[in-house]
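A protein chain is absent from this complex, but the other protein chains hold their places.
Letters A and B name the chains as they come in the text, with residue numbers starting at 1 for each one.
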Amino acid sequence: MSRLCHFFRTPEAIAGASILALLVVVALAAPLLFSGDSQAIAGPALLPPFQDWSLPLGTDRLGRDVLAELFHGARTSLAVGLAAAAAALLIGSIIGTLAGFAGGLVDEVLMRITDAFQTVPSFLLALAFVSIVGPSLGVVVAAIALGAWTGPARVARAEVLSIRERDYVAGARVLGMHPLEIAFREVLPNVLPSVLALSSVIVAAAILTEAALSFLGLGDPNRVTWGGMIAEGRTVLRTAPFLSVVPGIALVLTVLGVYLAGEGVVESAAARRSLS
Amino acid sequence: MSVLAVSSLAKRYHRGGKPFAAVDDVSFDIGPAETLALAGPSGSGKSTIARLVLRLIEPDTGRIDFEGADFLALSCAALRSCRARIQMVFQDPLAAFNPHATVGRVLDDPLRIHNIASRAERPRRIAALLERVGLDAGLAARAIHEISGGQRQRVAIARAIATHPSLIVLDEAVSALDVSVRGQILELLLDLQRQERIAYLFISHDLGVIRAVAHRIVILDSGRIAESGDARAVIANPQSAIGKALVAATPKLIRNRP
Partner (left out) sequence: MTALLSIRDLGVVYRRDGSEVPALKSVSLDVLAGERLAIIGESGSGKSTLALAVAGLLPTGALVDGTIEWSAGQLQKPRSVTPLSVLPYTAGRPEGGVKDRQPLHFRLIGGRDIGFVFQDPSSSLDPVMPIGKQIAEVARTHLHLTWREAFTRAKILLERVRLPDPDSALHAYPHQLSGGQKQRVAIAAAIAAEPMLLIADEATSALDTIVQAEIVALIRRLVAEDGMTLIFISHDIALAAALADRIAVLRHGELIELGETRQIVNAPRHAYTRALLDAHLGLDAEPLLDRQGASA
């Protein structure tokens, strides 16, 4: 309860949380409000916004409802962003914890693998992965996670290196606890807060990467995505700029919301720490 | 036969490129139900010896015999199961526990790891352990950070005795406690020693505390043994320079008792 109070003390956090809440509502409401196929033709092609109130944001080149596409696109963006970030954080924390806790050769090998992944630009990695395996939602998630787990892994390892010298880890060893249990039951839970502080950056980056992949036509072809919408609108950018601008604004707001909410979480955590 | 026999133990570290001996040719032994105190100024190697004896760190040279067997020869699994017999209590009872733990979980761990009690039986054993160290059995549900420092140190002792050890290493175990609590904890330790015949390796910088509870004392200086012997005799009449300095530096309360 007090956690929530602290969180909502800063205006950034309130703004961020409101944007995210709106986005979640939109994503959840999409199938209810626009129950049919969002890719079905709904009216005349290239209808500008605010002309026909049954199609408030107009239609695209094929006469599809832009608002419906926007709502369904929110589902994809959120799903991919959250799933990819969750996967990256999970893989990163496990690898980082193992490397930091085991030390020696294991650490050396795991960290060199991390280095290898970090030297390749993550977008290039995702691009190559999707091109080889083929575009589908799961592959896109995996491709993004593949480029994003190294940050959490480094943070987790650094944190583990300090935690493993603490008395309670020595205490667990004295008890005869198995090293793997010490790593995952005693150390990992105390590493998570610092790793989770990265989550907003990773979620935002994942959403942007997904949009970029879709823009290049490497998104799941059976789903509406904001990146795909921008790409679609690009061909008629002069005559119907709203087709690119509307999903673009949605993307900017989403990323902004994620950052602001993340900032709020970090600040409330800092405030609580300074109090205790 | 001694519970623990340490001979020619040595551990070097590198500090600023130069090797320095944290522990240098240290030998001692502890008998059953005996308290051996390690005293000395900070940096004299007391805590390093504690960690070596528990194999939290490995010595460079030397031999450790625990209950008659070569303790340094034990490999991973054998060492883990042997740990039931040699336990430790740390100085700061807050740092010695996982910050998210509850009292119940802290005491559940040793019982589970060493198969001392079945899952169904454990809550009863935990309650009994808490009562054994003078705490209310209802404390099991509380978080570690919610209870007082003295209670925490009692929980640490309960955790240490859960596996029926023959030796407990007490690393400045009462130094962070208030004086009134300290007396109670020391009496609890002595009571446990008499009842369960536990030997203590009692590490402290406080000669007053050592004199109150220890049978024998080893005074360390820069990783080497400066002198050793009967605790009261050594403190009453120290021979080494560091022993004399420690005695002289101990605050004395001069009271005219009626």
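Everything that follows uses one rule, which is that a contact is a pair of C-beta atoms (placed from the backbone, for glycine too) under 8 Å apart; a residue touches a chain by one contact, two chains touch by 3 or more.
For clarity, every value in this text was computed on a predicted model and none was experimentally measured.
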item	value
Among B:42, B:75 or B:115, the residue in touch with the chain that has been omitted	B:42
Residue touching the undisplayed chain, where the options are B:57, B:82, B:147 or B:186	B:186
Interface with the undisplayed chain - residues on chain B	41-43, 149, 178-180, 182-183, 186-187, 190-191, 194, 205-209, 211-215, 232, 235-236, 245-256
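Please note the rule applied: only the chains that are shown with their structure count from here on.
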item	value
Between chain A and chain B, centroid-to-centroid distance (C-alpha), Å	49
Of all residues in chain B, those that touch chain A in their complex	51, 54, 56, 79-84, 86-88, 90, 92, 95-100, 109-110, 113-114, 159, 163
Chain A to chain B touching residues, read off their complex	166-168, 170-178, 186, 189-190
